[in-house]
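Sharing a structure with you now.
Heads up, one of the protein chains got dropped from this complex, but the rest are sitting where they should.
Labels run A and B following the written order; every chain starts at residue 1.
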Amino acid sequence: MGLSDRSLITMDDLSSREMEALFSMTDEMADTMGDQYNVCQGKIMASLFLEPSTRTRLSFETAMHRLGGNVITVADAKVTSLAKGESLADMARVVGSYADIIVVRHPWEGAARVVADYAGIPVINAGDGGHQHPTQTLCDLYTIRKERGDIRGLRIALWGDLKYGRTIHSLIFALAKFGADMLFCPSPGLEVPENIVRKLIAEYGGQVERVAASDRAVKDAFPLDAVYVTPSSPHQLAMMPNINLEAELREGVDALYVTRPQKERFITGTEQEGLKERYPVVDKKLLRGREFRKTIVMHPLPRVDELAYDIDADPRSIYFQQAARGVPIRMALLALLLGAREWPASSTAGPTIPGVEYPVYRRDSGVRCDNPACVSVQESEAQYLKPEFKVVSRDPLTLRCVYCEHGYQPEYVATTDWHEGKLEYKIYHRADSHWAKRIKPENLIVFTSAEEAEAHGYKAGRYPGTQHRENDTGE
Amino acid sequence: MGLSDRSLITMDDLSSREMEALFSMTDEMADTMGDQYNVCQGKIMASLFLEPSTRTRLSFETAMHRLGGNVITVADAKVTSLAKGESLADMARVVGSYADIIVVRHPWEGAARVVADYAGIPVINAGDGGHQHPTQTLCDLYTIRKERGDIRGLRIALWGDLKYGRTIHSLIFALAKFGADMLFCPSPGLEVPENIVRKLIAEYGGQVERVAASDRAVKDAFPLDAVYVTPSSPHQLAMMPNINLEAELREGVDALYVTRPQKERFITGTEQEGLKERYPVVDKKLLRGREFRKTIVMHPLPRVDELAYDIDADPRSIYFQQAARGVPIRMALLALLLGAREWPASSTAGPTIPGVEYPVYRRDSGVRCDNPACVSVQESEAQYLKPEFKVVSRDPLTLRCVYCEHGYQPEYVATTDWHEGKLEYKIYHRADSHWAKRIKPENLIVFTSAEEAEAHGYKAGRYPGTQHRENDTGE
Partner (left out) sequence: MGLSDRSLITMDDLSSREMEALFSMTDEMADTMGDQYNVCQGKIMASLFLEPSTRTRLSFETAMHRLGGNVITVADAKVTSLAKGESLADMARVVGSYADIIVVRHPWEGAARVVADYAGIPVINAGDGGHQHPTQTLCDLYTIRKERGDIRGLRIALWGDLKYGRTIHSLIFALAKFGADMLFCPSPGLEVPENIVRKLIAEYGGQVERVAASDRAVKDAFPLDAVYVTPSSPHQLAMMPNINLEAELREGVDALYVTRPQKERFITGTEQEGLKERYPVVDKKLLRGREFRKTIVMHPLPRVDELAYDIDADPRSIYFQQAARGVPIRMALLALLLGAREWPASSTAGPTIPGVEYPVYRRDSGVRCDNPACVSVQESEAQYLKPEFKVVSRDPLTLRCVYCEHGYQPEYVATTDWHEGKLEYKIYHRADSHWAKRIKPENLIVFTSAEEAEAHGYKAGRYPGTQHRENDTGE
């Protein structure tokens, strides 16, 4: 099976083999751009940008035009029927009956997944809130590959807002898939979210090592916070409990991937406060460091203040070439997803989508994702979307929302199995109790609070009311 | 004469014969969509959506692209020169000199008529305020025909906001033209406007019967308010002064046409207040009624709360197929209006546009349409648009605005005939007096008030000032 008729929502949807094949086709598109004018003739791409964008929308539309296809565009959410309260599912079904492929950007995390579930045609995620932005990542990987030849074994520094940067989130998983090492260099307070670190370790292997505070003092301007070392990497540090920053930096950074603060997604006032003073800047002075001698400097753009204009003319600065490559990579992707070009046979051998299989948690009533930006908790969507999770860990019990992929750790659990027939068995337990661990995934019921469990008719089993926490620990 | 070079502003512009021919061409477009890519090559459609839209705009643009044509788009009124105070006439003249056809949506009622009057090229009304939306109606009729084979004699329930729903207004006249019966099921306070009922009876024949309050109690969830019975329909109820709701419903409903509340057009606070509790909902429970056993459920979309998601999977729910048909029907319409496809000979026999001929009332000074949403009373338009009415009734004297089609009943009249030469004959009368009825249409002058008549130099004829009402009645 090739990419035809498939959607691209997260980096999970592409194997490294498929990406390699996509990059080869991108080379071809870039070399013969003027000859691609008949590839998608008669096809229609719906370009639904329900959050501001220039670059991504224009590069998708350019790509479709270079392939000879047509485009229908929504460039502003305020002028759509979504403003009248329409759900994403309804919009997806209707636009899916007009166009041949949908490209969607939306402020809600998981929105592209919902559109793909209902559209009936291929859907490309062009950025869903702070979640993912896979085509930017394809463009980034392609650029690294063009500049460095190979991605495996490279040392890539991810810089700036690693918390809300969706391009960062997509890139982390893609680099892990290709076996690159990563240096996390966040602005203080904007570190990589825990759910991403957990997924990285659990599904891609390798290790994430925190940099010791003492080491951090070594280089003031280089805000290294943690290092991810891939499992296959023959790396001396992978064995060490503490990273030696000096040693680490001596080897040099292959690429510096800079991002702007995603202020529009900040939740707390403290994230905003003093940001400008705190946010690490990449400029001429920083690049004088010997660890950056051969570094390529990348940025998904737009930049604000974190990337100084004084390095634009530096040969290491390749962010404008990076942006330009957005067109051929999207041409290749559109041609493949529309079935206008054949997927090379080599890429389809083996499993197309790798990944761990987790048990699914899906109940009509009960927990909702606790990410306020998740598509599943929005008023217009909650009326038809059932919350759905993957049980990604039993200890601690962790559910991952299938839409936004945020992790969620419920406090109480019960089982559908135990109370069958006998009402006295309808009891609930603390999620970290040994009782909880005995529940089979298919029977699991989770509760946000003891009150909720009791409202559903469950009793605190064995433990006297307010005391059960201590009792349980005592077992 | 075919449709080529004609505009489509209201359902009056198409005969049922022409619609049948259009539907045949739509069948052809739908079956061979991939082969239509050269039909409109080199043609340009201006897509002017000066009020928010997704569905209608994108389906028109998709249709034009599937025909191989090009599109220029305005998707937001705020970014146009209309925001600088430009009139619709000026915009129409300019865009008319660029494009080959204009599709226009506008919040003012009658706006599409003004654009058509000045553009010099074919214009399609894609919704003008609460007035009409004829291409949605074509899509609706085509869907009924596909699902039921024929429209004549069907029993269609119109549900929800029958007051401000422009798709409802267009559909009522179209269904009457095809000889369908209609059940009006409004949310309380959102009944079909009087001017539409009057036009329906006067021009299409048939009868509108109110449902007795006692009958209404029979079925709580089915807010039947009135029934329209077509003249040709061999219908026992057409003879009865009161509708028997039970008997009426026993025969079953062929289609249930649901609409959302058009909140953006509500004028009074009372229309908004308590709306959610009052507005009738179509859901699984309602559809269990035996009168809906074979009903197709339709909706122009977007929906809000009036159509529950729990019936989406029901085979009677066809609203997404209905939306999908918007593309081939608009392809057929564009191809015909642009002259890119020939109109079948059969459709052009007989009168293309039926309708009653009414005397025209048009004077430089005097009455303005009293509909605040009418295009003719807007500041930017009033400077060049002369109010124009059709005299649709003499008893009571009723003028219908040619733009928004709202009815207007002036209180006082005079004649241009009587006062020629002799100033003492320059007198005015009450519009319901027998003097008024003697005035020839071409000589008629109407006044909003006695003050206005006197300001124009007319005197209350015969009747002493404040007493004239009584005197007149006494004649």
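By definition in this document, contacts are C-beta pairs under 8 Å (C-beta built on N, C-alpha and C of every residue); 3 or more make two chains touch, one makes a residue touch a chain.
Quantities reported herein were computed from a predicted structural model and do not represent experimental measurements.
Across A:327, A:367, A:392 or A:445, the residue that sits in touch with the chain not pictured is A:327. Across A:34, A:149 or A:269, the residue that sits in touch with the chain not pictured is A:34. Screening B:34, B:85, B:149 or B:269 against the full complex identifies B:85 as the residue touching the chain left out.
In the full complex, subunit A contacts the hidden chain through residues 34, 37, 49, 52-55, 58-59, 61-62, 65-66, 73, 75-76, 260, 264, 301-304, 309, 312, 320, 323-324, 326-327.
Of the residues in subunit B, those that touch the hidden partner chain are 41-42, 44, 46, 70, 72-76, 78-86, 90-91, 93-95, 97-99, 383-384.
Simple rule for what comes next: only the chains that are shown with their structure count from here on.
Centroids built from CA atoms put subunit B at 49 Å from subunit A.
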